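Pasting a structure below so you can have a look.
Note that one protein chain is taken out, while the other chains of the complex remain in position.
As written, the chains take the letters A and B, and residue 1 is the first residue of each chain.
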Amino acid sequence: MITAEFDYQRVSSVADAVAALQAGGEDAKLLAGGHSLVPLMKLRLAAPSRLIDISGVPGLAGIERDGAQWRIGALTPHARLAASDVGLLNRVAATIADPQVRNRGTIGGSLAHGDPASDLPAAVLALDGSVVAHGPDGERTIAASAFFSDYMETALAPDEMLCEVRVPAMDGYGFGYEKFHRRAEDWAVVAVAAAVKVLDGACVDVRVALTNMASTPLRAGAVEAALRGQPATAEAVAAAAQRAAEGTDPPADLDADADYKCHLARVLCERALVAALAPA
Amino acid sequence: MSGSVTVHLTVNGVEHELEVEPRRLLVHALRDDLGLTGTHVGCDTSNCGACTVHLNGDAVKSCTILAVQAEGSAVTTIEGLGGEGNLHPLQEAFWNDHGLQCGYCTPGMIMASAALLAENAHPSEAEVRHALDGNLCRCTGYHNIVKAVLSAAEAGAGAPVAS
Partner (left out) sequence: MSATAEPHVGRPLRRKEDPRLITGRARYVDDISLPGTLWAAFVRSPEAHASIVSIDTSAATARPGIHAVLTGEDMADLAGPLPMAWAPPGVEVNNPPHWPLARGSVKHVGDPVAVVLGEDRYAVVDAAEDVIVAYEPLPVAIDPEQAIAGAPYVHPELGTNQVHSWTLAGGDLEAGFAAADVTIQRRVINHRIAGAPIEPRGVLADYRAGALTLHTSTQVPHFVRLFVALLLGLSEEKVRVIAPEVGGGFGAKLQVYGEEIVACWASRALGRPVKWIETRSENMSVTHQGRDQIATVRMGATRDGQITAYHVKILADLGAYNMLLTPLIPSLGAFVMGGCYKIGAVTTEITGVFTNKCPTDAIRGAGRPEATHMIEVMMDQMARELGIDRLDLRRRNFIPKEDFPAAVATGVIYDSGDYVASLDKLLEHVDVDAFRAEQAQLREQGIYRGIGFSTYTEICGLAPSRITGPAGVGVGAGLWESAMVRVHNTGAVTVYTGTSPHGQGLETAFAQIVADRLGVDPSVVEVIHGDTGTGPEGRGTYGSRSLANGGEAVAKATDKVVAKAAKIVAAELEAAPEDIEVSGGKFSVKGSPEKGMTLAEVAGIAYIGAVPEGMEPGLEETTFNDPENFVFPFGAHACIVDVDTATGKVNVVRYVAVDDCGNPVNPLLIAGQVHGGIAYGIGQALYEHVVYDDDGQLVTGSFVNYALPTAAELPNFELDHTITPSPSNSMGVKGVGEAGTIAATPAVTNAVIDALAPLGVDYINMPLTPMRVWRTIQEAQAR
């Protein structure tokens, strides 16, 4: 209920944040919406010695269309994303927790936290998105496919700050996100994100990613390969979805053992693909 | 480590300057430092919503926000929504429709509902149910809470509909 003690510092620029991270040592943590970090700290499952509050850094909460891509500021709260036109991510963001959490949690925090049960990581992965990080050596762009390295671990260096998320605009794609959870406010037991482009009745591009099926979000490569180039039919989708659990390694938990999760992945994959194929 | 930090909050329209430990939760600043005990704590995992207040107009869980994070913000609590003699339509509706029993979840429910109606003045039953999915009630089975929100909406509790 009560966090351990820590030092607190508010920063107003990305450069200050990075400098503070460097000065703060191993135990310093950025604080964005605080809706992953503070709950952990309250249960004393995390006890950073210093929090660097980036929530007041200007210019990082916004969504902008830039040619063929969307640029989403790291501090954009889920609620804003849910109300936006960003394909797939809008419907994914709307499934996160409850309105109060969506008002506070940010996309940057969600990705940086690296929790495979979070919703946005798989979605950004499905879209072949990328993140822009700032560190002492300046800016670098990290592809989503290289970003999630392990359970609650990412490619971000301890002194790097995630500033922006970029995803392709995916014009002409259909989207589906099927999240299976016991209650509306719960985390996903398993979820499947899909984006499909159909041309002349054929699935010319298929992107599918899985939430909570391994220690990181995963692309369902076997499904994508099986459906790509196939006719956009229920049969083709059903057949492809059968391969959704290939290459996964889902951890068992209270609500689901590995077997059941694999089964859910197949069921949800089919539903997500069907949704993606449904006329908008 | 830590020491104390000065925080400026405008709570229910009144400005406050507080000296708090960085780890002080907003809910404790409101309850223990400012004596606004209408905001409750029902869990330690951000699930129950009993602590819901408005932060710059948005419904938030004040148990999951550090007081320092609210620096410079405007906070509205149940006490600021309306009091005896000038009840907010939602308070009136909760009373009329028996939307509460033990009352512990009620301030959070009302604040979450107020945020919903500010955004969506005429929600459907399903929209109300989903908008309240971050608030737990153990007494009412939600039936009368949902009814109260719908009747408050009917009575014009939400933002005026843009025409």
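What we mean here is this: contacts are C-beta pairs under 8 Å (C-beta built on N, C-alpha and C of every residue); 3 or more make two chains touch, one makes a residue touch a chain.
What you see is a predicted model; the values in this text were computed from it and never measured.
Asker: Could you list, sorted by label, every displayed chain in contact with the chain left out?
Answerer: Looking at the complete complex, the unshown chain comes into contact with A, B.
Asker: Which residue, B:Pro107, B:Pro123 or B:Gly158, contacts the hidden chain when the whole complex is considered?
Answerer: B:Pro107
Asker: Give the residue, chosen from A:Ala19, A:Ala169 or A:Ala184, that touches the chain omitted from the document.
Answerer: From the options A:Ala19, A:Ala169 or A:Ala184, the contact with the absent chain belongs to A:Ala184.
Asker: Touching the hidden chain in the full complex, which residues of subunit A are there? Just list them.
Answerer: 1-2, 4-5, 43-44, 180, 182-186, 189, 254-257, 260, 263-264, 267
Asker: Mind listing the subunit B residues that contact the chain we can't see here?
Answerer: Interface residues of subunit B facing the absent chain: 21, 23-24, 28, 31-32, 36-45, 47-48, 50, 77-79, 82-84, 87, 91, 94-96, 98, 100-107, 110, 125, 128-130, 132-146.
As a working rule, only the chains that are shown with their structure count from here on.
Asker: Which integer distance in Å separates the CA centroid of subunit A from that of subunit B?
Answerer: That pair's centroid distance is 28 Å.
Asker: In the complex of these two chains, what residues of subunit A are touching subunit B?
Answerer: Subunit A reaches subunit B through residues 1-8, 10, 31, 34-35, 38-39, 41-43, 49, 51, 53, 55-56, 79, 97-101, 103-104, 183-185.
Asker: Would you tell me which residues of subunit B are touching subunit A in their complex?
Answerer: The touching residues are 1-3, 5, 21-23, 25, 41, 44-47, 49, 52, 55, 58-61, 63-66, 68-69, 71, 112, 115-116, 130-131, 133-135.
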